[in-house]
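Shown here: the complex without one of its protein chains, the others still in place.
== subunit A ==
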Amino acid sequence: MLRFEHVSKRYPDAGEALTDVSFHLHRGEMAFLTGRSGAGKSTLLKLIAMMEQCTRGSVSLDGQDITRIGERKIPYMRRNLGLIFQDYKLLNDRTVFDNVALPLVVSGYNHQEVARRVRASLDKVGLLGKEKKHPLALSGGEQQRVGIARAIVNKPKLILADEPTGNLDPDLSAEVMFMFEQFKQVGVTVLIASHDIELINHLGHRVLTLDKGHLVAS
């Protein structure tokens, strides 16, 4: 499903963020990506999300090489991904409904289909009934769940989450992780970058550990 082969990433003036990283995630697999601050976790996720390009090696998604993918194809490839961020990245001037609907609107779904899927998605994260609210009127945990609803609304094959529980208390974190486990159950591949060693160990999934850009355990 997701394959890294000898991937290195060098930022123009910050040196090498990733060095010779190789691993493979199967369909329906759930894995954590850990490492100290600055180890290259976000960088690795950005390569998958096509927000950055690797300097050496190759990244492939579902058998398709996305290493040197053309600018024009990126939007269509991204529609197979669900991205979740620590700072949620919601549009604060739009309702919860509109935020969650964005990936569908962007892909050209009709009204009824959008409404149906957005409800289903909000239902999964337990936010049905808050469609008309604005993100800033919600708690941090609720905002993160809006972000998750947005990530899954397009039925992605792969979910990438960059420290999704960074701003949440332990209970909420466990709740969010439980949600990811449910996605895994239905065959979605999930990759989560996180510092939260305790929670990670408790859950007992595969763990990829980065140290100064090197993959030291997988």
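Worth a mention:
By our rule, a contact is a pair of C-beta atoms (placed from the backbone, for glycine too) under 8 Å apart; a residue touches a chain by one contact, two chains touch by 3 or more; residues count from 1.
What we mean here is this: contacts and distances are computed from a predicted model.
Looking at the choices "Twin-arginine translocation pathway signal protein", "Cell division protein FtsX", "p-cumate dioxygenase" or "Heme chaperone HemW", the name in the UniProt record of the chain not drawn here is "Cell division protein FtsX". Considering A:R79, A:R119 or A:K184, the position touching the chain not shown turns out to be A:R79 (whole complex).
Across A:M1, A:I69 or A:L102, the residue that sits in touch with the chain not pictured is A:L102. Counting the whole complex, the residues of subunit A in touch with the unshown chain are 49, 51, 71-72, 75-79, 81, 83, 89-91, 102-103, 105-111, 113, 150, 154.
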